[in-house]
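For this view, one protein chain was removed and the others were kept in their places.
Read from first to last, the chains carry the letters A and B; within each, the first residue is number 1.
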Amino acid sequence: MEWRHRHVIDLDTWDRSDLQFIMEQSRSMDELLDRPIKKVPALRGKLVVNLFFEASTRTRVSFELAEKFLSADVVNWSASGSSTGKGETLRDTAWTLEAMGADAVVIRHGAVGAADYLARKLRKSSVFNGGDGAHAHPTQALLDLYTAWKKLGDLDGMKMAMIGDVLHSRVARSDIIAFNRMGVKVELSGPATLMPRDTHALGAEFREDPRDALKGADIVYLLRIQRERQEEGMFPSLDEYHQFFGADDELLEFARPGALVMHPGPINRGVEISSTVADGAQSMILGQVRSGVALRMALLFVCLGGANQ
Amino acid sequence: MRTLLRNAILFNGSSMEDDPTDILIVDGTIEKICSGTDAGQADRSWDLCGLVLCPGFIDLHCHLRDPGQEWREDIISGSLAGAAGGYTTLVCMPNTDPPIDSPALVRYVLEKSGYGKGTRVLPAGCVSKGRKGKTLAEMGKMALAGAVLFTDDGSPVGDSNLLRLALQYSSRLGVRIMEHPEDSSLAFGAQVNDGICSTFSGLKGWPTAAEAADISRGISLCRDTGVPIHFTHVSSGESIEVLRSAKYSGLPVTCDVTPHHLSLAEGSVISSGYDGVFKVNPPLRSISDKDSLWEGIADGTVDAIATDHAPYHLDEKDLPFQEASFGIASLECAVAAVLNEWHRRGKPFPMERLLSLFTSGPSSILPKEWKWLGKIETGSPADLTVLDPELEREVDVKTWKSKARLSPWDGERLKGWPVMTLVMGETVHIDRESFKGRG
Partner (left out) sequence: MWVFNLFFGGEGVLKDKTRVMTGKDMERVLKRMSHEILERNRGLGDMVIVGIQRRGVYLANRIRDIFNTIESVRIPTGVLDITLYRDDLTLLHDQPVVHSTSIPEDVNARKILLVDDVLYTGRTIRAALDALMDLGRPSCVQLAVLVDRGHRELPIHPDYVGRTVPTSRNEVVEVRVSELDGKDEVVICEREDS
């Protein structure tokens, strides 16, 4: 196996064999999570910096656990606001980190293109995109894919319904690419004001009625509704959203029986998901959290563990 | 001083002469247009065999950032950059700090442009006081001082009543209103074209409707007042269509397009990994929008090509895409970018059509006293641009006279370059390599 990716910025450059390899490696890492001692020495001596410009406890903790389980040295570097807000540009931050000897940088940033930018500025370190604006969140997409793959096996020919705010969702953009490449058909639904211009180009079909999107779906993926969007006037009220697009038992009826329910978290109960669905037997939400650690271990190991550096 | 330019392919502003032509310039004025002239008549003589001699190129729209933002550009550096880019006349935009909204600032630009040995710089004045879009600026006084266009460029004149008043009031001044066509509420927070680019990037989309809606409003006001209006940096097929039908119905509307919208498209934003160098207002559009602009040139809907040269310091552009400033600096390769694309498209119309958009097209939009620009006539001042349409050369921003140090075309090989620029008979730019052995 030859691994071509020094960075993980976006999945648009990944092919199916890359995805398949990461799924298999994640499964090996998943086994470690059941052990009494979860720590292995694979990345001993490697310095990983978690550079977070946006608060994101889940993604940071997940990366941090993955890094620690692989024995990497971990530094959490949080900065608030934009990269220019504090007077230091992202470029200078990047070079500072490299001067400190970072082997990898995990970056979460509110600006689209921040991870690409960082990768362009770093000469040696690997960059892991922990989310850049509404653009991409590749590790979330991979952990979602891994969660589904672990549960359902080969995903080729399956269908995923994705409901919610696709327009502002980096998770949606990356998930559509990842699931598409594995042969999954994706159908979207949600208020038309929360859909990107050209969903078809993105690789997904838009259905005005969520029941149509769910028809025969093996996976039901619910996106988080940010309250700000309602305040901006993108849709009239959270209550109205829930009535038409919230996943409750009734809506779930339209999917294939036993379809997996996924959500990137944190969930808004009573908005995009009802409690009965969130806590129901089909919910994979906590499984996704565990998968996130295994998947990130696999990515870190694959990108930093070999001689590719 | 007598300068002789011999054996040129002459483009007189509207058509190409069939035979090689000579031009004799005496003390800055075109003395004679003839052929077979003896080189001995002149103090200095150039053989322009195979080169195209045109009226000096005019850029209706560039940002020279002076006064107030001289770290980005100033009138001197901008005028030298213009000369190197083949331009003899630049119209600089008034969105400076403070904005050019008074006769004093108009005179400042004119006076400072005289200090450099570059291109002539003519100022555009603001439509509204302080460019705030509330009340009319002193357009009459500015026109007297030498303002050649009125615009709040950088922003539209959002208040429709103010735009109507501006058209009515400026009518007797003979200075045209140039509208930056943008519906601000539709473009609010937008970063890239609303299409493939917004879909894939998650960046807020900028619908073409934002431009077309404002153009439609402007056309209505033009019909209402009967006063000409010019729309700058038109970027979409939809806008071209609206303008085409307005022109067809005989309304005095004009427009310009930019070299970047003619040669680049939104795909570059994605394929560059969201490089801020491709961030511009209005945004790079779809391939089909780009094709429509070329059709607009072919059928005469487009009146001029204007650069919208918008220089920034590297630190304002070398940032994650979403944080980078809007603007592409292009003065020194704008002509080449357009000619290159014209070649690439297999020369879809004769070169005259294209050249008129740098010469007679823009001059027709300027006030009466500048109508001589854009033509080559005996007795006129010798503002001339010499082109080598076949010359291939790489863009290298390191050699630029402009203070801008990045460009979407940096490192790219373009075909068709200006090689000599004369302003009032003075050589303000000459490509030494091209003229080796031609003296």
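In the analysis below, a residue touches a chain if its C-beta (ideal position, glycine included) is under 8 Å from a C-beta of that chain, and two chains touch if they have at least 3 such contacts.
Everything numeric here is computed off the predicted structure, so don't read it as measured data.
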Neighbouring shown chains of the undisplayed chain, as defined at the top: A
Residue among A:Trp3, A:Trp77 or A:Trp95 touching the omitted chain: A:Trp3
Full-complex contact with the absent chain, from A:Val40, A:Val61 or A:Val75: A:Val40
Residues from chain A at the interface with the omitted partner, ascending: 1-3, 25, 27-29, 31-32, 35-37, 39-42, 70, 298, 301-302, 305-309
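To be clear about the criterion, only the chains that are shown with their structure count from here on.
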In the complex, chain B residues that touch chain A: 191, 194-196, 198-203, 205, 273-276, 315, 318-323
Interfacial residue positions of chain A with respect to chain B in the complex: 9, 82-84, 89-91, 109-114, 116-117, 119-120, 132-136, 167-170, 173, 196-199, 201-202
